[in-house]
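Take a look at the structure set out below.
One chain of protein is taken out of this complex; the other chains stay put.
Letters A and B mark the chains as written, and numbering starts fresh at 1 in each.
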Amino acid sequence: MRHTKIAAIAGIAVASMVLAACGGGSGKSGSGGGSTDPSNSRGPITFVQGKDTSGIIPAITKLWNDAHPDEKVTVVQQTDQADQQHDDLVQHFQTKDAGYDVVLVDVIWTAEFAAKGYLVPLKGSYALPTTGLLPATVKAATYAGTLYAAPETSDGGLLYYRKDLVPTPPTTWDEMIADCKKATAGMGCYAGQFSQYEGLTVNAAEAINSAGGVIVKDDGKTPDIDTDAAKKGLDFLVNGFKQGYIPKAAITYQEEQSRAAFQSGQLLFLRNWPYVYNHLSNDGDSKVKGKFGVAPLPGLTGPGASSLGGHSAAISAYSDHKQTALEFLKFIDSEEAQKTFLNVGSLAPVLASTYSDPTLVAKFPYLPTLLKGIQNAVPRPVTPFYPKVTQAIEQNVYTALQGKTTVDTAVKNIQSAIQTAAGG
Amino acid sequence: MTAVAEHTGNLTSPHEFPPTRRGIKWNVVGRYVGIVFIILWCLLPFYWMAVVSFRQVGYTFDSTPWPTHVTFSNFTAAFDTSKNHFGRALINSIIIGTVTTAVAMVVGVFTAYALARLQFRGKFFVLGLILAAAMFPGVALLTPLFKLFTQLHLLGTYEALIIPYIAFALPLSIYTLTSFFSEMPWELEQAAKVDGATPGQAFRLVIFPLCAPGLFTTAILVFLACWNEFLLASVLPNGKASVAPVTYAIASFTGSDPKVIPYTSIMAAGVVVTIPLVIVVLLFQRRIVSGLTAGGVKG
Partner (left out) sequence: MADTQEIQPADQAGSAGGADGSGPNPRFALRNKVKSGEGRLAARLIAPAVILMLAVIGYPVVTAVWSSLHLDKADAGLNPQGFFEVGGKWVGFKYYTYWFHCGSTCVPGTTGHDFYPAIGQTLLFTGATVFFEVILGMIFALMMNGTYKGRGLVRAVILVPWAIPTAVTAQLWKFMFDYQGILNKVLHTNIVWLGNTGTARAAVVIADVWKTTPFIALLLLAGLQVIPADIYESARVDGATAWQRFRQITLPLVKPALLVAVLFRILDVLRIYDLPQILTGGANGTTTLSILVVRELRSSPNNASALSTITFVLIFVVAFLLVKVMGVNVVQTEARGAKK
């Protein structure tokens, strides 16, 4: 036993040396935080974003670097998966890493990062003008009355419909359900994303908002989902499975599975993002080429409210070059950059004027519809407790869709779960 | 021992269902049914993976069970350095896996030798401690390890993956090696020592050749564990393509949009990482099987 003790002690000694090294190391990198004089905080910056799927990075960096040869931007690419991007940012914030200057945050992370003090508030000497930006995108980047990020790109849900079968797209759920009889044999009527993941929160929030309900009040922590309006919204989805206007397989649908179903001609209506448009038009196995159209999402009594997707760019509180970073944020919201995002990357702009550019509309025929959608869009709850809020929605709506619980129980559970999460 | 003559051709595996007088055919039939089952079970999913990997991306959801719309573009895309760093990642995985395996084997052999061979108090405590190292949820070690390696300024280096991989590989390799060493004929080593060999020489010259198969089995286990690891690989390289292994590279494959899961390129990558590995393992396998038989016999 004596010798194992020696080994154990040696091990602990190493571990404590390691601990000591930690203590020493963290002091150095902490210098990035605090309020450095903005005028001095200039220099090269990094821009941290998810894997560049659309080849936008070279175009954007060239635009910026040509104009700022002394403050060049380097793009740090994370993986393609949102959860990993989130965790990667948190890990770097926690180690106060000055290596991350501008970070691209999903609209649903803004509040959490802001409340934890990871982001520079865009006010005072860091104020960012928001004129011309779509209001919903600004709202999603605003927490506790303060703007924390510059909207970069947006996204909204669209209703894809088979215009060969339904010449006029429905504007309400009732109209859409009535159209279901136009589906050919073996074709399902409607689907969105109903697998138990973030996409279900998107779809549930759309249903709730389209019926006039809300999930969380504007304070970001008081749940308000136990209402008739919210229940009516969820009823639309739950009844879909019950009455069959949503095919049963849709309970496993994420974006791609639902696209595959519509693309192979098995759906009359599909709720999905704009990225689907190109696939439906160009993919080799698309059976709906030239046979589909896009419309704003339907709602309870009129056009529905899309959930807002997209990303915003924020300045890390630990950046050493915050002033340059702020200019980069302004650049991202410039007309030039916004058009590049759309033109090169098919990413929906946040600048309203971009949507009416005739050459862009010719290239992206869904733009006017998308603009309507985003103008009507409602951000998902802007709350620092978002992970818990979305989990409460996903899980309870999922069991309700499966018919295992009633909508009534589901909203009561969500209400209570959010209350607990927010410490209420 | 008359039986030996009956199946001399079967010496490497004498216990493998030797034919009995009344049921020779059934044994043969049973074996081939088993073989067919194994091949189908193991290969059908792989076959489908290969079919998808050769399919044009525009036909991702085409479920025709045989190759249609065949293209090599998924493979060329995987190795397209302007989009991915898959080739680099393959090299990184090989470097990380090899170094990890080599170090883990040396450290593991030391430990296993002591556990199997030496008498000392606290042995079961050590065994328990080693096993306990394989009990904490790996997902919860990520953040502490990230902080640790940040503070050691090792983030984004090979060491940041190799060091934890060695530690994670040790419990299994120590247990398998100890188990092997316990079965070794140590009296031969004793004899060598009596003849004047040092303990080190006795081990190297007498025991090591006998336990080579156990070492190879363990080495394969360690190497494959590194090859397959994803959680740490997705965090500790810190996004540096120059050190990130294949699992990270595959997770970074993209479609036209973040929502698109690029099934065809993922499957292509799966095919690319699998085939060389199977060949390498197969070469090792030969060593295991032949070596093991020899070792067992001498025992």
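Convention: a residue touches a chain if its C-beta (ideal position, glycine included) is under 8 Å from a C-beta of that chain, and two chains touch if they have at least 3 such contacts.
Just so it is clear, the structure is predicted and the values come from calculations on it, not from any experiment.
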Pick out which of A:71, A:87 or A:333 touches the chain that's been left out of the picture. A:87
For the chain not shown, which residue from B:115, B:155 or B:202 touches it across the whole complex? B:115
Residue ranges of chain B at the interface with the undisplayed chain: 1-4, 8-18, 20, 27, 31, 34-35, 38-39, 41-43, 45-46, 48-49, 52, 61, 63, 65, 107-108, 110-111, 113-116, 118-121, 123, 126-127, 129-141, 143-145, 148, 163-164, 166-168, 170-172, 174-176, 178-180, 182-183, 185-187, 190, 199, 213-214, 217, 220-221, 224, 227-228, 230-231, 246-247, 250-251, 261, 263, 266-267, 269-270, 273-274, 277-278, 281-282, 285, 288-290, 292-299
In the complete complex, which positions of chain A touch the hidden chain? 2-4, 6-8, 10-12, 14-15, 18-19, 83, 86-87, 114-117, 143-146, 195-197, 220-221, 248-249, 251-252, 257, 260-261, 264, 266, 384-385, 387-388, 391-396, 398-399, 402, 405, 412-414, 416-417, 420-421, 423
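Following the convention adopted for this analysis, only the chains that are shown with their structure count from here on.
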Roughly how far is chain A from chain B, going centre to centre by Cα mean, in whole Å? 39
Which part of chain A faces chain B closely enough to touch in the complex? 1-5, 7, 18, 21-22, 24-26, 50-54, 76-82, 84, 87-88, 91, 94-95, 97, 254-256, 260, 263-264, 273, 275, 278-279, 282-286, 346
Complex contacts: residues of chain B adjacent to chain A: 56, 58-62, 69, 120-122, 125-126, 142-143, 146-148, 150-153, 234-235, 239, 248, 251-261
